[in-house]
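Here the complex is missing a single protein chain, while all its other protein chains stay put.
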Amino acid sequence: MTTFEQTFEELPLAGVHDLAAARHAEGWRYVQILAVNTEEGIDLVYSYMKDGHLANFNVSGVKQTDVVPSITDLYLEAFVCENEIHDLFDVAISDIAIDFGGMFYQLAEKAPMTVVSPEQLAAREKAKKIAAAKAAKEAKAAAPAEGPTGPTEEEIQAKIAGLDPEKAAKVRAAMEAKARKAAEGKGE
Amino acid sequence: MSKATVIPFGPQHPVLPEPLHLDLVVQDETVVDVLPQIGFVHRGLEKLVETRDYNQFIYIAERICGICAMGHSLGYAETVESLMGVEVPKRAEYLRVIWHELSRIHSHLLWLGLAADAFGFESMFMHCWRLRERVLDLFEKTTGGRVILSVVKVGGVVRDIDASQMAEIVSVLDGIKGEYTQIMNTLLTDTSVKNRTVGVGHITTEDAAALSMVGPFARASNLPYDVRSFGRGAYGDLADFAPITATEGDCYARVKVRCLEVLQSIEIIKELGAKIPAGDIEVAVKGAPADGAQASNVLEQPRGECYYYARGNGSKNLERMRMRTPTSQNLAGMTVALKGCDLADVNMIILTIDPCISCTER
Partner (left out) sequence: MAFASKSPWVIHYDGSSCNGCDIEVLATLCPGFDGERFGVVNTGNPKHADIFLVTGSVNEQNIGVVREIYDQMLEPKVVVACGICACTGGVFHDCYNVIGGVDKAIPVDVYAPGCAVRPEQIIDAVVAGVAKLDEKSAALAAAKKGA
């Protein structure tokens, strides 16, 4: 029994056709091509298989202006995936053996997989902010001896002195609680 | 020199369960060229990963295709488990394979009925679907659904099959086996069937390999590729497994391969049913796939090898879920098989690739 293994490797756009030719010469089967919509562009993943080894090759960040060479001259069955990627992701692929010219799927909107809905956009912005805040916090925690980044102790006291007495008391209590917590955290 | 006419075939056609459009360029009664047009079933469900998290998406994955529903939910769950590094308990693996092989039996019986109907053998269609009802009854008893089973989840399975149900499955399958063997022999030895299928839609082994064909379509042209031979999951515990192949490469060979696969699946289920280990049927899956993690997976669906891909982005929604079905791989092979055939054989050839257009287009 042959065993199954999968690998992922990076591939530059220029190497797509040469890779297909090399694999074809060695007798690898074509499995599929897929596209992923990312912020930097479209990622294409080409998959080939031989003797239980599934090799996936990732071409990152293909732009709208890039032209991807077709591999249908070597592997005719790729025309299905290439036409689909052209229609759904608006990636330009040249010389497809059976080219439907954008009419493979007659869609209501162009390149629908690249459309990011407003809710999705908002969710992504939120996730980015949370990730950035987390990164900043970690950076801060990793470098405490670099000197205070916020206002100095005297400035804080001066500010509190200038506040309403009740509010000042509240702020002082909050600061003490924070210091206590930080001490506990450090002690762990 | 005769003139070429273009005959449109589909998308609505009595022999096609699904919409597929072909422009057949015909000279007299011979097809000289074929241009397929799909897209009638395209729903765009891969984009739904944005609005359904990875647990909810399994319900969408099942409904990619009603015939291969079990297979898609299994392939999707395995891919996400591979992405998140989840290991499923042994008993769950066995249960998944038992349901998947039952799904293969129902799919092949369905196909056999439709293929017989394609050249007019309507009583065979009725017999096959009558036997198929018994398998659907088994599905209903063990999962609650006849077509869409909803029994696989990320981390295992949702329900168990107890010993009495397992005994019932085995006895029903033994009952089917006797009648099915009679039907199969009738089909494979009948002169009219042979006249309609032998030598029709021939594809050589070299062409099959060059076109990367998969599934029974390829195995009928002597290409012994079957994902089950990798021995993953419960398939690794089988005493022996060999893909069923045929050498003729024509429609008759494809019918023969699928007929024999039904018997092979019955034996697999009986073997696994006897060996099934006790234990948990699921494992709790917490958290989300890591940002940038990728996983791919292949699965032997009734129609051939199906490829799944998942990429995570750190949240509970997958960044991308992709499924490449066996039929999209075989479309090129179908186009090649149709060239040079008689117009009356078009039905038969299309059905022998076992097209599942809703899987192809998602």
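Annotations for the structure displayed:
When the chains are written out, they are named A and B in that same order, and each has its own residue count from 1.
Quick note on the criterion: contacts are C-beta pairs under 8 Å (C-beta built on N, C-alpha and C of every residue); 3 or more make two chains touch, one makes a residue touch a chain.
From a predicted model like this one, the values you see are computed outputs, not experimental measurements.
Only one residue in the set B:G39, B:G71 or B:G215 touches the chain that does not appear here, and it is B:G39.
Subunit A residues in contact with the hidden partner, per the touch definition given at the top, are 105-109, 112, 115. Listed for subunit B, the residues touching the missing chain in the whole complex are 11-15, 17-19, 39-45, 47-48, 51, 59-60, 63-67, 69, 110, 113, 125-126, 129-130, 132-133, 136, 146-148, 356, 358.
By definition in this document, only the chains that are shown with their structure count from here on.
Residues 1-4, 6, 8, 27, 29-32, 34, 36-38, 45, 47, 49, 52, 54, 56, 58, 75-77, 79-81, 88, 98, 100, 104-107, 112-113, 117, 120, 127, 131 of subunit A are the ones touching subunit B in the complex.
For subunit B in complex with subunit A, the touching residues are 35, 37-39, 42, 44, 46-47, 50, 209-213, 225, 227, 229-232, 236, 241, 294-298, 305, 307, 309, 311, 314-315, 319-320, 322, 324, 328-333, 360-361.
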